[in-house]
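Data first, discussion second: the structure below is written as structure tokens.
What you see is the complex with one protein chain gone and the rest in place.
We just call them A, B and C in the order they show up, numbering each chain from 1.
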Amino acid sequence: MGITMWSRLRSPWLLHFNTGGCNGCDIEVLAALTPRYDLERFGCLLKGSPRHADVMVVTGPVTRQVRDRLIRVYEQMPEPKFVVAVGACACSGGVFRGCYNVYPGLDAVLPVDAYIPGCPPKPEAIINGVAALLAKLGGKL
Amino acid sequence: MSFSSSYERFFDIPIGPQHPALKEPILLRLIVEGEHVVAADVDVSYTHRGVERAMQERNYIQNIYLAERICGICNVAHTLCYCQNIEGLYDVEIPSRALYIRVLVEELARIHSHLLWLGVAAHEIGFDTLFMYIWRDRERVMDLIEEITGNRVTSAINTIGGVRRDIKPETCDRCLKAMDYLEERIKYYKKVCEIDPTVIARCAGVGILKPKDAIRLCAVGPTLRASNIKNDVRADDPYAVHDEVPFNVIVYDTNDTLARVLVRIDEMLESINMVRYCIEHMPSGPVRVRLKLSPPVGEHLSRVEAPRGELIHYVKSNGTEKPERYKVRTPTFGNIPALCEMLTSKGDYVVNIADVPIAFASIDPCLSCTARVVMLDREKEKLWVGSLDRLRRWRGWG
Amino acid sequence: MNEEDVVSRLKEAFGDKVSEFKTAPRRVFFYTPPEHYKEVVRFLAEKLGFVHLQAITATDLGDEIEVMPHLGRGLTVSVRTRVPKDKPVVDSVVDVIPGASVHEREAHDMLGVEFRGNPNLTRILLPEDWPKGVYPLRREAKLAPPKPIRGGKE
Partner (left out) sequence: MAMLLEVFKHLFKKRATLMYPFGDREKIPVPEGLRGKISFNRDLCIGCGLCARFCPSGAAELVEDEKGKRPIFHIDRCLFCAQCEEVCPRKAITLTKTFEIAGFDRSNLVVK
């Protein structure tokens, strides 16, 4: 494992993108950063700019309006980049499956590396999902 | 009105839809002259999902969970409003224990929502210490909600005909203990907000909404109450057991963001007392009546005081297992015209760009609710600011 | 003011222009033809003090579209009017209640109701490339979710 990848796995920077969800998953992603769960223990930082981020955490169903913005933000992220779909809506459209303005899941628009089901998932489940993704990437190298 | 011809001196600053300061996709357009915001425009159509149409295509049971996911933070208010609405069609008596549990969970959700908002507001003014402490204490409420309902956020407790889970005596004890802890902490935060120079400097005199404008622009909830208008659906149009549970409607008269902070803090203290009252006076008995899947033909309008203000659901049934029309009006939507008013400089009242985040946050915007049906959008050269000008003319100033 | 007072004041002021009264605790529903709709809303707002507009519900009834604003803070008064579906035009109340603007735009976007007098009746919530003449809440609208743009499942 190169030193670059080693450091990348020890300190993944996250970008949070809400594609039009109900806020349930967003407050759980935010709760994962606050003292009770403290995601920063793992070196994770929530970044504002896509150009700084390694992992994009997407919550919510992808609406027609937000699709192009989502793709654009994804393209701005440097390689290698990973996408985590948090919550039922991002995984598959969830309760909004079949609505006329909603794509059936994030993987209809972007390649997704990990799915964290739940409506919303507990902060522990989000930590578990991100950790599982990092472990898988570490094992691959 | 054409944008380019009328605002040549002005800069147009778009913020969003993806922006570090925003947790939701929203496009905030500010027209600024130097440091001063002269007009604001909000486009939140990014979260339009087509819930109303989906509601007409699903049955009444499935719609409970769909209504719950209109908004994750006020999900209890949405399901409560939905279930009351459908029960209104049946004309059925709901067991009073169920109503007490509904109010209990509703008030817990209000505490959770207001604490969340207070934390976010502290973050918006750059006071991250307060944000972290508040969110740490908020976990106590989340634990209670999780224990009572089975999930931290989406509670799925209300159902047509009552509630789905009974509350256990040991949960009640833990609940009372947590209320004592929270009361002490919230009183402490109130003191911080009253004396801390950071909070006062950033909140006092910012985002002024005069009572007259609040009425004309149909503002709702804490935004309205911070403009010294005593209005609360729980008091004016009591539902569930709000006519039995005593509480005060909080009003403040300074009309600014600090008033909105203090209104929410005082409301949390009221909610704590309501939770205590509910636990002490909870009657025994069943928590649910079983109802047929298809309600009789009719229509019903239900109102609930959600954490962000008045929430309205309207249903029209045609006797089948799917509603013919379901209409939802969420509180943030009612507050958007008031928000545009707050963000507009006029006369002595000046809005700086730096004040925009906290003034914007002060209505507690919950766009996922709002954009389900609505919003202000820009169509080519036509801007909402154009119609805001017209709005101003109608009100006789500017 | 209770429900009966509202009903009697309306009957006194408008006679047979208002009909189909239906009351429930703190709710009043009634019908008025589209030509008197604005007059009635103005009376409610200016004479009886129902200045708060909660929402405007528009419903597709088949041949007609029903437009129904809900007014009031404690007591809710719903004014129902019906317009033909092929020419759904009704007066705007935006100069009586400024907050009505966005509600009218929403009804315009979702059901194609024209509000005569609303100066800014533009698209507010559907995507910019949404086909013209398709209104999601009309019965005849055939709507499907968008097609996946990459090889996601289903």
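Definition applied: a residue touches a chain if its C-beta (ideal position, glycine included) is under 8 Å from a C-beta of that chain, and two chains touch if they have at least 3 such contacts.
Remember, it's a predicted structure, so these values are computed and weren't measured experimentally.
All shown chains touched by the missing chain in the whole complex, by label: A, B.
Looking at B:196, B:244 or B:324, the residue that reaches the missing chain in the full complex is B:196.
Of the listed residues B:31, B:66 or B:343, the one in contact with the hidden chain in the full complex is B:66. Within the complete assembly, residues 58-59, 61-66, 68-69, 129-130, 133, 136, 139, 143, 146-147, 150-151, 154, 156, 164-165, 188, 191-192, 195-198 of chain B touch the chain that is not shown. Residues of chain A that touch the chain left out of view are 35-38, 41, 88, 91-95, 97-98, 105, 107, 113-119, 121-122, 124-125, 127-129, 131-133, 136.
Simple rule for what comes next: only the chains that are shown with their structure count from here on.
Centre-to-centre separation of chain B and chain C, using mean CA positions: 23 Å. Centre-to-centre, using mean CA coordinates, chain A is 40 Å away from chain C.
Chain A and chain B have Cα centroids separated by 26 Å. Contact of a single residue of chain C with at least two other chains is seen at positions 126-128, 136, 143. Each of residues 65, 98-102 in chain A touches at least two other chains.
Per the touch definition, chain A reaches chain B in the complex via residues 16-28, 30-31, 34-36, 47-50, 60-61, 63, 65-66, 69, 73, 89, 94-96, 98-102, 119-120, 122. Interface of chain A with chain C (complex): residues 64-65, 67, 93, 97-105, 107-111. Across the interface of their complex, chain A is touched by residues 17-21, 23-25, 45-51, 53-54, 57, 65-66, 69-73, 75, 116, 131-132, 135-136, 139, 142, 151-154, 366, 368, 371 of chain B.
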